[in-house]
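Please find one structure pasted underneath; my questions will follow.
Of the protein chains in this complex, all but one are displayed in their positions.
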Amino acid sequence: MSAQPHRLPSGGRIDRDTVLRLTVDGQELTGHPGDTVASAMLAAGRLDVAPSIYRGRPRGIVAAGVEEPNALLEVLGRCSESMLPATTVSLVDGLAVRTLSGLGRLDPTGDEAVYDKKFAHTDVLVVGAGPAGLAAAWAAARSGARVILLDEQSEPGGSLLSCREETVNGSPALDWVREVVAELESAPEATVLSRTTAFGSYDDNYVVAVQHRTDHLGHPAPEGMSRRRVWHIRAARVVIATGAHERPLVFAGNDRPGVLLASAVRGYLNRYAVAPCSRAVVSTTNDSAYDTVTDLVAAGVEVAAVIDARPTLSPRAAEVAGTGVRVVPGSAVVETTGASRVDGVLVGALDEDGLLGGDVEADVETIACDLLAVSGGWSPVVHLHSQRQGRLRWDEVLAAFVPEGTVRGQRVAGSARGTFDLGGCLEEGTEAGVAAAVAAGFPIEAEAPVGRAATGEYGPVRQLWLVPGRRGEPADWHEHFVDLQRDQTVADVWRATGAGLRGIEHVKRHTSIGTAHDQGRTSAVNAIGVLAAALGGTPGEIGTTSYRAPYTPVSFAALAGRERGDLFDPERTTPIHPWHVAHGARFEIVGQWLRPRYFPRDGEDIDAAVARESRAARRGVAMMDASTLGKIEVCGADAGEFLDRVYTNAHRRLPVGSARYGVMCKPDGMILDDGVNLRLDENRFLLTTTTGGAAGVLDWLEEWLQTEWPELDVYCTSVTEQWTTIAVVGPKSRQVVARVAPDLDVSAEAFPFMTFRETTLASGVPARICRISFSGELAYEINVSGWYGLAVWEQLYAAGADLDITPYGTETMHVLRAEKGYPIVGQDTDGTVTPQDAGMDWVVSKRKDFIGNRSYTRADTARADRRHLIGLLPVDRVTRLPEGTQIIAPDTPVTPERGPVPMLGHVTSSYHSEALGRPFALALVAGGRDRIGETLIAQVGDSPVEVLVAGPVLYDPEGNRRDG
Amino acid sequence: MRGARGGSLRELPFSTMVSVRVAPGSAAFDRIGAALGAGLPERVADTARAGAHTALWLGPDEWLVVSSAEPGPLVADLVEALAGDPGTVVDVSANRTILELSGATARQVLEKGCPADLHPRSFGPGDAVTTTLGPVPVLLWQSGPSTYLILPRASFADYVARWLLDAMTEFA
Amino acid sequence: MTTNPLPEHPALLWRNPEPKPSYDAIVVGGGGHGLATAYYLARNHGIGNVAVLEKGWLAGGNMARNTTIIRSNYLWDESAGIYEFALKQWERLPEELDYDFLFSQRGVLNLAHTLQDVREARRRVDANRLNGVDAEWLDAEEVAEVCPIVNISPDVRYPVLGATLQPRAGIAKHDHVAWAFARAADALGVDLIQNCAVTGFVKDGDRVVGVRTTRGTVNAGVVGLAAAGHSGVLAEQAGFRLPVRSQPLQALVSELYEPVHPTVVMSNHVHVYVSQAHKGELVMGAGVDSYNGYGRRGSFHVIERQMAAAIELFPIFARAHVLRTWGGIVDVSPDASPIIGRTPVENLYVNCGWGTGGFKATPSAGWTMAHTMATGEPHPLNAPFSLERFTTGALIDEHGAAAVAH
Partner (left out) sequence: MLLLDCPWCGPRDETEYHYGGQAHVRYPQVPADLTDQEWAEYLFFRDNPEGPFAERWVHSTGCRRWFNVMRDTTSYRVLAVYRPTDPRPEGSR
């Protein structure tokens, strides 16, 4: 066991029978299950980690838990993870790590681990499985309430994992822990989660926690088992029993490796059976460090002296002094010595103002040691309480910020609220657990376990925020570290106050104290104390900075959960989608939908495919899956009246069996959505919406119905997926439709434009067939139940095979509609366009009111020179203008370097027209309708392109083709 | 798909679904209830089953009737029961897909993405709620002690099925 | 590895004076905009008898909470004008204010993921160029050249189809910016008064003549409001309403990492905006929570979704850690553009409605607000951003081009 020279011969919560290999910065070490990387390093006698971030000073392990400021690791492997404290990484065989100087490395290797979530509801959530939390969970669970107990450590017990002599109900404390955990685990409604950190507390007792599920296993996780799981817990009641963190002391050279928190030393001795030193000095301001002293002695480590800042011995100090340990009251360690590690400390006496009295040089005593254990008092872990705006109060006696009052539905228990003695923690925990269960509706009584510890009552604390340097003024104390990870010192705080800064938030920002990985766990309160010392006053008058989630850092991947890759965002597809895929469609994303953009044949690029598809639609027959359009059934006696109010044009008198194009606007008069609406019968309409607008339009209709016009007899039902919609387009479409719908008289006379018919297809499928055209060609839209959508598509495809029926996508659809000047909401409009701007004055009723109407008489909306949607024809007949191209007047100097170039508008849509044999565009141009026939300039990059302004309808303006 | 620990997922195709909107307590409400054979349920999460039909509460004046009967005749019956009073009956059989998740771990699978409280004290066989599964709105209906029906809009069905299969992997 | 700390601040930042009974001008709100307003009142207009009244600590609101992106590639002429003016000021301010606030013109990429994104992006690029704003359109491969860690695989849910690049855009260190303005204003005689909340306005008829504060009544010739999220509350105290809603906006930082991200990337569609700040932390904004809120905090699902989006675009971030999240209060106007100008109360001016995008405009907000307060007339740059536009309908709707106007 020479590889672990500092491992004690017995004790500890480690499995000595199993030896695990570990590599730290290339150095091979060993350890045991139960170890952390830090405890294994200390067992090997290795204390040092990478040097500090800015000043390159030697640094060592300071703590034993999440508050560790120095020992940060990159855990190496297939995909490394940085910035993990060595004190929290469980040892597994073959682990390889690199220590970091506060600066991590992001591994470009893909992270293939699984991360997931879990939603949980509970009556009582207890955060922290130390004595208070265990007592709370135990008491609450006895009520039958649902209880979840979380703890960040590898096993329950909290501070008791580090204890030696403490007892509960007369037995060793860890026996009690085992019993309570066993009872909880056998309770049907209790859940105990270790390695699970509650990192955020949100409104209405919504607590989020991250569970580390696989890294400690030491073997690959089962397939599908998440590496980390984020628990979303909604709790009727929350008990916060998150304990407290010990504070270090601020003095010269306090960053030297070998300065450890006293409680951490205790943890290494008792939990990990590691004695990280052979001769220790303990420097404290309070009683808690005396447990470390007695444990050191019990472990056979020489305690050279206890330096107690308090002027007189507390009962506990006196008790320990009585065992023969040298206790020096009224003093502090003023400096450490040593090269890469502490080899001694200088001790000086403090006067009542905390100053070094007398002849500093003469009175300082040097004590040789290889470890200095420090305790500057305790800071309750109030993060979760504070994240919910729970208030804090400075307690002068405890020298700590403690919770003031409670957050609704929450209690804080144990050392998290400043109750630092074991008995008190157990009592408070029990009481909190009972109260939480009762409040959640599960009456119970419970008697608190009785706890005993060597340190009974938590004795007096001396507030000692900075131990004076032996020389100079605070502004010169560049080795009195306040924040180890950020390399910030008393001198830095003084520089901030010297600049005029008075508040802790400013000092934090000036110095960066408290902003590192540890978020000030060991530095924040000390910084407040130092600032108080600098400005005069108490820490309570300075106050704290805000506590924010997460309590400890959480990886992005854990938060993302399964919403990555294929599951990042739903892809919505129609029943015909598999056919599109099988036929080589290239897709376009529209909202969450995937729509075929074009169907290239062998060797075709998009232009060739679109040209072919367009030709088919204009000369033969083509078909498109239009199922993504939103569809809403609007029923009720007042349906017509309702539609009159929400659409700019009238619908009330639309005959049954007919269709009408409608535009709806926002109250500000700008176009919101459009679509073709059918009157199914007297009281039933079927609206269609844009693909992206479906959900929004339904919400919009419901909002008006429910909140403004509840008196209307109208019901809206979304039927988007109920109907598969297939557009059959082109001069030969009538033939194809006639073949699949033989019962239907498809003649132009019997089945005129903008009407629809219900029929049964030859295949027996009921269908609603509309004569609607978004291309200007003779066209039909065949609507069938989604159950039969794919089958009917295939029937149409087969029925038109001899006519070379051609499936087409959104790109061709856009070309066809643009040739006819039909705008696409969201492409040719952008939220600033009225129907009049879009050239659709004809769709705006002058005889009825509707949402948005009032806005058209406002000064800006009534302007004549608003941007109008018009057509543009590049004069060279060759240039296809990029969409987005800006339009300027002829002879406008293009000298943006001398000031903005006046712009008239921009190209909203631009295509090559197979039908026109030339490129063309739609554009929004200032006063565009008054410029028809003028030549303007489309500024394409640095090249001006002459464009002729035309009306928006460029193809078949007479509308001769719609009847075939 | 089936897993070693008894989890399975399948689609239940071609179920009839009808959306019913009617004012609770009205005569038409009673007539529709009678036509279905069991009154329309009046509380959140409630379902009412009679013969081939189950009515699921979706809102204070909205129900989804899921049935093994043919859509056409059922819609016609319900339209007749509504009898022109305020309300509506719409065939939505193809609007949603029905996925059935069953097995001892079904609840655990759902709890990876469903924020509703599925604990037996809050939710049990015969309960149905609108909620979300991952990023998708679904109607979740517990049809048996360890069987859940998940009804997303049909366009989301592929995603939801993939989501569920992924969540089931751990228990396979 | 060890690294370099940030540059040191000047030895003196500001005095901490007591409020005087009267000032020529009072600026309510000691954030970036308020401090810049005070600075330009003194520098451009010779009005040094100015107080900035801050209810908390200087630059402790959105200035302390923002993601520090500076760019001017806005769509509409009016926006391009005011933001580009700001960018030109940013380029000279480090020298003018003699303060290294780490202004880094590392470029900003606005990604396009759909054909509609591409159309909007190209429209904006063309408009930008004609407005004298530097802008380029990049295809996906060019995006990867500028920022190699962006995932440009075509096989993702929302592939990167391209991006706009504004090379002169970038980031600056927010606290340092505010302190630079504060220090310069202080040096010109402006009193920066902290822990001084305005509780009401003293009016003579329809004219404001002073403010009531938690530290007494202070008289003023003119009063300017620059209180971001609290503008609505102050307006109500002064007796009028503003068309703004105060909403929570969350943001977050990671721990420090070795440099991987050389630029600023924004994606409206996938909803990410992220840069890597000078010390090495990833700085990232999340979405605006939907509801009105003054709580400086939002809901967790907003953060979660943000992380999913971040990894989708930047797979290398998977094992980065969120170190700290926080929330600010943004005042969002109906057209996502600011309001700078007169109010219904004489001698009372307002600068608000910047929503999520106020930091980048700090110099021009201060410049134009100072002009308006000093002369009683808007500067040409802020004239279009009047309160009256909501009556005439002449909105400057930046929603279409930048649903998130960061």
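A, B and C are the chain letters, set down in written order, and residue numbers restart from 1 in every chain.
Here is the rule we use: a contact is a pair of C-beta atoms (placed from the backbone, for glycine too) under 8 Å apart; a residue touches a chain by one contact, two chains touch by 3 or more.
Computed from a prediction, not measured in an experiment: that's the story for all the values here.
Trainee: I'd like the shown chains that the missing chain touches, ordered by label.
Mentor: Counted over the whole complex, the chain not pictured touches A, B, C.
Trainee: Have a look at A:Pro710, A:Gly764, A:Gly917 or A:Gly933 and name the one touching the chain we're not showing.
Mentor: That would be A:Pro710, which touches the missing chain.
Trainee: Taking the entire complex into account, which one of A:Thr109, A:Asn169 or A:Gln389 touches the absent chain?
Mentor: A:Gln389
Trainee: Pick from C:Tyr158, C:Tyr257, C:Phe300 or C:Phe385: which residue touches the chain that isn't shown?
Mentor: Of all options in C:Tyr158, C:Tyr257, C:Phe300 or C:Phe385, contact with the hidden chain holds for C:Phe300.
Trainee: Out of A:Gln211, A:Thr285, A:Ser855 or A:Thr879, which touches the unshown chain?
Mentor: Looking across A:Gln211, A:Thr285, A:Ser855 or A:Thr879, the contact with the absent chain belongs to A:Ser855.
Trainee: Could you please point out the chain C residues that touch the chain left off the display?
Mentor: 230, 232-233, 236, 241-246, 290-295, 297, 299-301, 334, 390-392
Trainee: Using the document's contact rule, name the residues of chain A that touch the chain not shown here.
Mentor: Contact residues on chain A toward the absent chain are 202-206, 232, 234, 389, 408, 667-668, 699, 702-704, 706-708, 710, 849, 853-855, 857-859.
Trainee: Residue-wise, where is chain B in contact with the chain that is not depicted?
Mentor: Answer for chain B: residues 44, 58-60, 62, 115-116, 129-132, 137 touch the chain left out.
The working rule: only the chains that are shown with their structure count from here on.
Trainee: Would you kindly tell me how far, in whole Å, the mean C-alpha position of chain B lies from that of chain A?
Mentor: Spacing between the chain centres: roughly 31 Å.
Trainee: Between chain B and chain C, what is the separation of their C-alpha centroids in Å?
Mentor: Their C-alpha centroids are separated by 48 Å.
Trainee: So in the complex, the part of chain B that touches chain A is made up of which residues?
Mentor: By the definition above, chain B touches chain A via 14, 19, 21, 71-72, 84, 86-88, 90-96, 111-117, 119, 121-122, 134-136, 153-156, 158-160, 162-163, 166-172.
Trainee: Please give the residue numbers of chain A that touch chain B in the complex, ascending.
Mentor: 116-121, 146, 222-226, 232, 234, 562-563, 566-567, 569-575, 593, 628, 633, 635-637, 683-684, 713, 715, 717-724, 766, 785-787, 789
Trainee: Which residues of chain A touch chain C in their complex?
Mentor: Residues in contact with chain C: 51-56, 79-83, 101-108, 110-111, 200, 202-203, 206, 208, 230, 232, 387, 389, 487, 495, 498-503, 505-506, 509-510, 512, 515-517, 519, 546, 548-550, 553-557, 559-561, 563-566, 568-569, 571, 588-590, 668-669, 826-827, 830-832, 855, 858-861, 882-886, 888, 894, 896-897, 899-901, 903, 906-908, 939.
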